[in-house]
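Report on one structure; see the data block that follows.
All protein chains of the complex are present and in place, except for one that has been dropped.
Order of writing sets the chain letters: A and B. Residues in each chain are counted from 1.
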Amino acid sequence: MSTLSVSHLTKHYRIYKKEAGLMGSINSFFKRTYETSKAVDDISFTIEQGELIGFIGPNGAGKTTTLKCLSGLIYPTSGEIKVLGYTPFDRNYDFLRSISLVMGQKSQLWWDLPPMESYLLYKEMYDISDSHFKSSLEELVELLELKEVLHVQVRKLSLGQRMKCELVAQLLHSPKILFLDEPTIGLDIVMQQKIRSFVREYNRKFNATILLTSHYMDDVKELCKRVIIINHGKLLYDGALSDIVSKHTQLKRISIVFEKEIAKSDLDKVGVVISHDGINSVVEVSKDKAPEMTSYLLSHFPVEDLTVEEPQIEEIISTIFSSEKV
Amino acid sequence: MKWLRMLGLYFERVFEYRLRSFIWLLLPLTNNMTLILFWNGAGMNTSAVSSYYILMTIGGLLTTSHVEFEVSEIDIKQGQLVNYLTKPISYYWVNFFSEIPYRVLQAVYASILIGALLIFFPNALKLSLNPLHIPLVIFIFVLGYLLSFTFKLSLAYLSFWFKDIHGLMELVTIIIIIFSGGVMPLPWYPKILQTISNFLPFAYSGYYAITALQGIVPLFGLFSIVLIQCVWLGVLLFINKILWKNGIKEFTAVGQ
Partner (left out) sequence: MELKNLRQLANNMRRYIRIYKAIIKINIALILTYRANFLNHIFSTFVWGVFNFIWITLLTSKAKYVFGWRGDELVVITLGYIIITGVYYSLFAHNFEDFSRIIDRGEFDTVLLKPIDPQFQISMLRISYASFIRTILGTGVLIWWISSHHYAIGFFQVVSFIILIGVGVIMMYAVWFIFITTLIWYPNLSNMVDLLYTINGFARYPVEMLKSTGTTPLLLFIPLSLIVATPVKVLLQKNAWGDIFLLFFIGAILFTFSRVFWKFALKSYTSAS
């Protein structure tokens, strides 16, 4: 049995629409108009224990809604979910003790107190034994290098430190499944890197199942072998990140700078001309033809500079989003 | 034009929170209705009593400013004030206009409620206002609001110096309730409290405005109300200006 299985999950919302401007306000004062939006539309997937999965999609794609369904916060319109054998929406306390949902922008720590005070309260809330609490806290504090800030008021911590403290609070009870919603949002590059390596380490060390959403493709690229891509509530892709990359890297791009102006028609037999202004050109060719075409260009044209590139992962993803297919 | 557009924006915000503002209306209404019931039980079931409390509700809604919390907590303590300092507009007037929609909406709600009330209890409200005095009474209400607004704003400015003034604010709220006839009509108070009230500005915000509205004040009395209101407004504006000038220095010096 898989750790987590989702079949035909669907969630519809009613959204309140407000018209713009003062007249709009007055209109909606008397009558509110609603419309239905399909936040999640017939999604199915399964996840095994210990997997670290990237869950990607543009804003409003339905990522957070799916995570909320998985953690039992919202009741699906239809479809079935099983997490560790539980139905999340029952919000069984044993189920809640085995998961954690970390939302990057929402704080659960007591703002006016040092994080340690909140941890002690969570210890009782999650019914964590003294010994477990001690070892778990020690381990997390060391992994995240938090020793000095445990006794500093949360409001005085930097955003990065706060996020780390937040993570500790969410992990004290050693959840088997971790849902991370934008854990690196708003953090600087160094801190992003630290959180990333922590997530990897946590996954490896505790064999925890982690489902991660992120705006930053770097998070996903570095951490996740498998990705699930959704847009407009629909599942577009579920599989290895490397597969989708290699599928989209059947093409290479050759950028050329010529010494003098070249007619666009001369380049048509090389490949698909993406851009051309006489001097600078970008031509797309299939992967196996790339060497041949490069030497053809070098021998037949006055080339000043030439580079061959693969498309970036961000580009691939955004092509998928805009074309709605993989 | 600039102010007009701002006013439009503020009205939009108010409409977003129509239910919220309805609750703000219920607070004084509940309180004052309870008092009418109380006097009923004490055998004072006169339309003078009910008129007084009904008008106090409206007077309070129209003339009491609630500017203090946002200025003290959000603008000064959380530092949002910076956003205003970089714009070429007067902070005093920004706050003044941002509150007007609330007062207007409350007045609309209040008129509807009181209209409904009068259908069931036609004797509950008694006005004997001379129509010729109406412009003057409106002027008294405007001055009353300005008094309350300037006072509350000045109070909020104390946040420039003190970390936590909410205890003081509560105390002031209580003092205002007592000395502006919030418990019962001022002539019913013990002599000593009446005398103190005469030397404080609070009754000149709502209380005298509603006595003017009731039509129990002669023309000469109306003018003396306006005169005293103007004197108090002058004093408060002066204090407000000094507090602002020094407070801003304090604010920028701390480098919020």
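To be clear about the criterion, contacts are C-beta pairs under 8 Å (C-beta built on N, C-alpha and C of every residue); 3 or more make two chains touch, one makes a residue touch a chain.
Source: prediction; values computed, not measured.
Visitor: Using the touch definition from the header, name the shown chains in contact with the chain that isn't displayed.
Guide: Within the full complex, the chain not displayed touches A, B.
Visitor: Which of B:9, B:26, B:48 or B:219 sits in contact with the chain that's absent?
Guide: B:26
Visitor: Return the single residue from A:7, A:44, A:87 or A:108 that touches the missing chain.
Guide: Once the missing chain is taken into account, the touching residue is A:108.
Visitor: Which one touches the absent chain: B:4, B:42, B:119 or B:132?
Guide: B:42
Visitor: With the missing chain put back, which residues of chain B would touch it? List them for me.
Guide: 16-17, 19-20, 23-24, 26-27, 30-31, 34, 37-44, 163-168, 170-171, 174, 177-178, 183-184, 188-190
Visitor: Hey, which chain A residues sit against the chain that's not shown?
Guide: 13-14, 68, 71-75, 89, 91, 93-94, 96-97, 99-101, 103, 106-108, 110, 112-113, 117-118, 120-121, 123-127, 153
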